[in-house]
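Before any comments, here is the structure.
Note that one protein chain of the assembly has been removed; the remaining protein chains are unaltered in position.
Take a look at subunit A:
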């Protein structure tokens, strides 16, 4: 790397720090007000430090239910959409087949379609077919939009694989299942993990589609939206802080493992 003038380096550093601060400011406010000793219904003015809200985290029963709904829906939809999306991604990345083009187009549409359109059309479909709205319909909707994201990330990974590697496994006596388990899956794992993280993130904070398809089922984002009229309790900040912290933790772990896997670069003998 060529040495850069000192001013340019410090200028870049200031810019980077400003950018990070700008991105993290709302999060910092959320975390801080989880420690606010608020006494009224509102939690907008700093009234002193307390750990009270952490101790009474589960006091609001319907909030706890909403968070649990969000987490279980996110986990289940991630699981299902990762399996289906991975298989679809492998098929689309590896093979040319009738309907492949249409499948790619549908994936692109599912990603680019405005949520409000998708939510409204899901609702009218469920109403038309007389499907009662609730937990299962939310789950189905989340699986649907997550599949596209998983399939696209896995497809990109598969398209870069050398088909000869699987042929080599075949040549060395591995049947289809062994090939998938020992060769294909480990090679596409980064794509699968990235897709799964994306699916989880999209599901856990989805508001629009859940709002249309949820019926009486309330998730964390829906509960917060409902609470803004009467005053959002500090427990929301605490829940938000915990979700953010676990998300950040997962991101760090994944990033480090990816770095470790790609770490030892090819060197000359």
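We adopt the following convention: a residue touches a chain if its C-beta (ideal position, glycine included) is under 8 Å from a C-beta of that chain, and two chains touch if they have at least 3 such contacts; residues count from 1.
Basically, contacts and distances are computed from a predicted model.
> What is the protein name, per UniProt, of the chain that does not appear here: "D-inositol 3-phosphate glycosyltransferase", "Gluconate 2-dehydrogenase subunit 3 family protein", "Spermidine/putrescine import ATP-binding protein PotA" or "ATP synthase subunit a"?
For the chain missing from the view, the UniProt record says "Spermidine/putrescine import ATP-binding protein PotA".
> Thinking of the whole complex, not just what is shown, which of A:23, A:102, A:164 or A:259 touches the missing chain?
A:164
> Per the definition of touch given earlier, which of A:40, A:114 or A:175 contacts the omitted chain?
A:175
> Which subunit A residues touch the hidden chain?
162, 164-165, 167-175, 178, 182-183, 186-187, 264-269
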